[in-house]
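Structure record follows, encoded as structure tokens.
Every protein chain except one is present and positioned as in the full complex.
Now for chain A:
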Amino acid sequence: MKALCLLLVLTISSTLCVDKNNFKTCDQSGFCKRLRPFKPEKSQYSLNLDTVIVHGNVLSAEVVTVDIEGEKKNVLWHYALKLTALVDSTFRVELDEADPLYPRYRPELALGEEPTADGLKLVSNSNGKLILVNEQGNKVIITSEPLKIEFLDLNGEKAVILNDNSQLVVEPLREEEGTWSENFKSHHDSKPRGNEAISLDIAFPDADHVYGIPEHTDNFHLKTTTSGEPYRLYNLDVFEYDLDSRMAIYGAIPVLYSHGVKRSAGVFWHNSAETWVDVVNYADATVVSSLVNLVTGGHQRRVDARFMSEAGVIDVFVFLGDKPADVFRQYSGLTGAAPLPPRFSLAYHQSRWNYVDEADVRAVDDGFDANDIPADALWLDIEYTDRKKYFTWDMEKFPHPADMVANLTAKGRKLIVIIDPHIKREAGYFVHEDATEQGLYVKDKDGKDYEGWCWPGSSSYLDFFNPEVTKYYAERFQFNNFPGTSKDVHIWNDMNEPSVFNGPEITMPKDCRHYKAPQDGQDGLASFWEHRHVHNENGLRHISGTHQGMLDRSDGQYRPFILTRAVFAGTQRYAAVWTGDNAAEWGFLQASVPMCISLAVSGVSFCGSDVGGFFKYPEAEMMTRWYQAGAYQAFFRAHSHIETKRREPWLYDAATTARLRDAVRRRYALLDFWYTLFYEHSIDGLPVMRPLFQEFPREEETFTIDNTYLLGDKLLVRPVLEEGVTSVKVYLPGKDSHTVWYDVDSYQSYPANGYMNVDVNIAKVPVFQRGGTIVPRKERVRRSSALMAHDPYTLVVALDGQGKAEGSLYIDDGETYEYKSNKFIYAKITYEPSAMKYSFVNEEASYPTRSWVERIVIAGIKNPPKSAKLSQGGKQIPLQMTLHRGNDVLVIRKPTASMASPWEILFTY
């Protein structure tokens, strides 16, 4: 929605540009300044081989730091190391103090479930080295002094090395009073527990690039940070955020992948504190020259990453791939794949800060019908509330919310309203009174209710780390507690970094206190968590509460849809994500692609940007290109700032409106394809929006392409993101595998051969279907996706070199959990020259759809059949066919096959 612009109105100029003074550099963040220069010759950490125990899938051992300066080895501190083997070529390494002064925080909500154990065997223990192996055959070599852990791929080659650069640090907690505090601008951080930072370097031999650690506005592939700031992970509400930047913005997912021709690998840094990540790519010329001793001549392939966090323990998951899809799956397996979203949420959303009243909502709703543009959801930003008190309505402007919702749902549309985590401190406001009485707010450093400034003015913040708070908050979504809402009203959680207008870096002071479950003997500083420990997890807690509330309000019947701005590992289990407050500038349109690819490989496939840009006004060309791009990104919502000119699609000239209509219809025609992709994602955890190298991992040119991506393994999308262009370069991968690509507009086929120029008039969106795939479409576009439920399908079959293709289709009611009781269809569709088959993957499951096949388009056909017969339910029906184009596109007219049961079309030649 929006940042703290109201506060800054007086200070900003008309050009968009972040005020960097509000946000810390590494040098201004005490621990980063302290740790970043730390590069010892030799690590102080060593493993005590006498203490090694391997039990089940866990190796445990004592690690100590020793004074390496003196002659005699003095043990400085004791640590506990744990190495755990997990299924799917994953290991977990944990290192904590053996007996910490206070417990150190570990995130509680990032992992979906307890990770599944794999077998672990100690193969040898000699010469100061331990060799272990998991059940899949991945070896781990632990060198005891100095401590180093090497993870080997199945070929026995080093894939991931921990502490190769000796930058492992776990600052021990010490009992020293009052000398730790830090200041930033006018803010004071009391740091009551003192220094407790951690650091670890991770090397990826043979890697060409590393990816991940969203959310940043940089390229998808990460850059060497030696000459600048590290990448920062700290959820922040950054007003008018910068492009091409490593600054922290709203989201922080500490997962990092490496990729090279040889293999992919990755690490997940399981930590919710402020984190900085340095990257050194050895291919970078300036780095090579400074690392002469490491270079054995020529181009050395290796990338080093180094994580530094302000607090917590070392808890790192290592993914050994070895293909990109493997590492992406290994990560989403840990943090949980996004569940199947309600179908409408994949359709088009119309938002604005703000639709001002019921009449306005009605007019926009009607505007879509009058212009024959489909839309599935209208959104209400903060102004619908009674002066920013969430769970209330401004009764002057929205006196009949239930009727308003009923008007929308009559056409299959939904309403989405915003609920932010800050609570207005106003006497008589029930949430505030309850929270004050029941102690539900986050506390300040002295234990009093913390007061900050946000939209409502003076506000306090519900402490979602307290189960009582989550319970209380979830109850607020009960239909009788939030009058006017129904199962068709969904929720938008904004400002949950959390945004605090008058706080340090526009967020909560780090010494604020969060709830910690009481434990015997833990009092004083041990009786609560500081905000610094949990910061990046805050938004996740918030949406988890919303999710619970939305499930409970319908007794677990309906799937909730939530949009969140703050992001952390695991967010995908509850919510979709958008890229925050962008602007109507070409640079932001361009950035939306790498930002969403980066989030997608980090578990969050349901990603999009504010179409048209939040700040400023997009002229016709930019608006057109943004709609065209948005139509092929998972979360497709137009949104705009309250001070900007209105921009509903029909407010442009007629030709532009027609193009916006076309873009939205493109989305609806593919809606069942999207829905199927998200179903498959919920099963396999693979990104819906994928980088090209996921499917073509050996094709080096693809490693740095981030303006083009794949939807599933079927469609290649290269949206036009540049102003005034008449042609764009599109990279078609798969030359070695003789892949063929079909322009979805013309069915013209192109053999993969790297870059190709594609003419792009203002109506053109370069999208290509991969040969060998089948994509289901619905050409009849209705007012909303709900009204399309029973409409017929067009199946587009794009043949590969062997004249074969396959695809899939998922169908269910689109909104309930009935699919968990086998009320769905998941069908595999195959095409071979002799027959086309539609068969159910899960034969136990069925769904009584009235949909049928109205058309089958077969592109790339070389030898057309003479006749075709549909065989379904024991009946045989002859079919009509026509040939188009240069006789290579065959259209089967009205097969009328029902999608409710399997069928087969037999061809004769």
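Miscellaneous remarks
One rule holds in what follows: a residue touches a chain if its C-beta (ideal position, glycine included) is under 8 Å from a C-beta of that chain, and two chains touch if they have at least 3 such contacts; residues count from 1.
FYI, contacts and distances are computed from a predicted model.
According to UniProt, the chain absent from the figure is "Glucosidase 2 subunit beta", selected among "Cell division cycle-associated protein 4-like", "Bone morphogenetic protein 16", "Rab proteins geranylgeranyltransferase component A" or "Glucosidase 2 subunit beta". From the options A:Arg782, A:Lys804 or A:Lys823, the residue with contact to the chain not on display is A:Arg782.
Within the full complex, the residue among A:Glu41, A:Glu69, A:Glu114 or A:Glu396 touching the omitted chain is A:Glu396.
The hidden chain makes contact, of the residues A:Glu145, A:Asp360, A:Asp386 or A:Glu832, with A:Asp360.
Residues of chain A in contact with the chain left out of this view: 9, 14, 356-357, 359-360, 363, 369, 372, 396, 410-412, 642-646, 662, 665-666, 669, 744-747, 763, 777, 779-783, 787-788, 791, 794, 854-855, 857, 866-867, 877-887, 889, 893-894.
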